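Note that one protein chain is taken out, while the other chains of the complex remain in position.
Letters A and B mark the chains in the order given here, with residues in each chain numbered from 1 onward.
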Amino acid sequence: MAKTVLMKGNEALAEAAIQAGCRHYFGYPITPQTEIGAYLAKRMPEVGGVFLQAESEIAAIHMVYGASCAGKRAMTSSSSPGISLKSEGLSYLAGSDLPAFVVNVQRAGPGLGGIQPAQADYFQATRGGGHGDFRNIVLAPASVQEMASLTLRGFDLADRYNMTAMILTDGTIGQMMEQVTLESAEPTAFEKPWALTGTRCEREKHVITSLYLAPDELEQKNLSRFARYARVQRAETMVETYGMEDAEICLVAYGIAARVSKNAVAAARASGIRAGLIRPITLWPFPAEALANAAEHVRQFLSVELSMGQMIQDIELAIRCRRPVSLVSRVGGMIPTPEQVLLAIERVARGEAI
Amino acid sequence: MIVATRPHALTTAPTHYCPGCTHGIIHRLVAEAIDALGIEGRTIGIAPVGCSVLAYNYFNLDMTVAAHGRAPAVATGLKRANPESIVFAYQGDGDLASIGMAEAVHAAARNENITVIFVNNAIYGMTGGQMAPTSLPGQVTQTSPAGRDELLCGFPVKVCEMLAQLDGPEYIARVAANSVKNVLSAKKAIEKAFRNQVEGRGFSLVEVLSSCPTNWGMTPGDALGWMDSTMIPYYPLGVYKDRSAKEAD
Partner (left out) sequence: MAKWTILAEGCKGCGLCVEACPKKILCLDSGTINHKGHTPARMMDESRCTGCGFCATMCPDCVITISR
């Protein structure tokens, strides 16, 4: 039975992981994702699960690797600097085609940066984030409700495609409290015939490795992995549009920036400006088709980001640079106000540069 | 009556190890322990990065390969996810005592119920003979061509002595694979390290001093002699921690 409660984004995500059947959490403390660990430290023992505070983010992601080898749903969570450390494990998970669920509650960088929200890990997340050719499924919630629902979906996607599903959110969404409806459906069951469960002396041994010393074999591995990625791109792209039916000015934003942008679009439309919003829910796969279609009637795109302009490159690629794309951003932990975004829309509507 | 033969837990694949490298002996001892305890069907091995990265080819077991140094973390994940499995990490000195020191120390501190076989041959073999964290003072390697200078490179890491200081681990022992007598002691220690896990006792690590004739620039026989004359005096053999023996006292 579903129940509706008031929760912090990070806690809603953590509870959804329990609902998804995840019983193995490995993590290392870092702000602003600490509520996830704190919540699961209490919650995992109640459901017979494992909460383990690892010695480092590196160890935590490799513990996830181990639990995933055993065929179990496992997760870790961190924030930007910690995700850099986990990038090693992300690459090994990808190279071994193992499912995993990873959360990045982004803070401002680079380096230690700050602990306020940011969206500056977009490149890192959507390009894989480690060495070698690989991708993660990147989900970008824009509400506490989506922190929960995209977590449920993320675990399923990871298991369906044997790859990492990452929640890319930020300190605002993680820390804010909102109403959330938590489903209590049984988690989807996935067969994992490749798991390391012991041979029982009855079957051939299983080997999980990312090492292929023969280049032709490694090439084939990469090709088949990318064929799988292509299936993800075809089947799993998620996007929300708002006011796009007649939009001449199209804002593109995800997460907290999308919430701000939605307000600005509403205000612009109230004053007669035909603005709209495309909100990628999956950042990888990126909703390129929705953008390409929009470019048919949109005059100008605005990429609203909490970064110096990262997603803007994917927008330009998606529309093949057929229309101008400008950046509206705040960085360092600052968040653009709806007024700032509205101002940008108005200037563009008047044909001015921003 | 068969006195000696290949244990069942070893595959028949010829190893890629150099002639006289004692990795092969240590592999056999691990397989013999698995056979003796009847745990082949539920044992899962973790190969490291280093010469033994291909160890999964040589055991009749479910296996994976960890990133460099991370085998104890991977073992932790596997064991916590499926406590019925018997999980061992097989690691070299660069893997465990350099890049993976944190993972090894904390798995020990948590008394993680896993078995670690730590092969110390005082050199990086796979990459062609660079200085290891366990290379001896004065030892000539590719990256210490004038001999390891402690003032410049620091001192070798004595893993058993260090881990034995922790309250966590169950069993810490150092053995050597350089003589019949020492190999037989090593066999006992490795079997104990696996039996401890079967009995749920916790973290057991056996450091096995091993040879690297190729990168030491010695014949296989001389390499075993060098272990006796030089390596064992610096890394004394023995049991450094054994909680079950202490309880029995």
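The rule is short, and it goes like this: contacts are C-beta pairs under 8 Å (C-beta built on N, C-alpha and C of every residue); 3 or more make two chains touch, one makes a residue touch a chain.
Just so you know, these numbers come straight off a predicted model, no measurement behind them.
Put simply, the hidden chain is in touch with B once you look at the whole complex. Listed for subunit B, the residues touching the missing chain in the whole complex are 1-7, 10, 14-15, 17-25, 27-28, 179-180, 183-184, 213, 219-221, 224.
We adopt the following convention: only the chains that are shown with their structure count from here on.
Annotation: 39 Å between the Cα-based centres of subunit A and subunit B. Note for the complex: subunit B touches subunit A at residues 40-44, 46-47, 53-54, 56, 59-67, 70, 73-82, 84-86, 102-103, 105-106.
Across the interface of their complex, subunit B is touched by residues 24, 26, 50, 52, 54-56, 58-60, 62-72, 74, 88-89, 92, 96, 196-202, 205-211 of subunit A.
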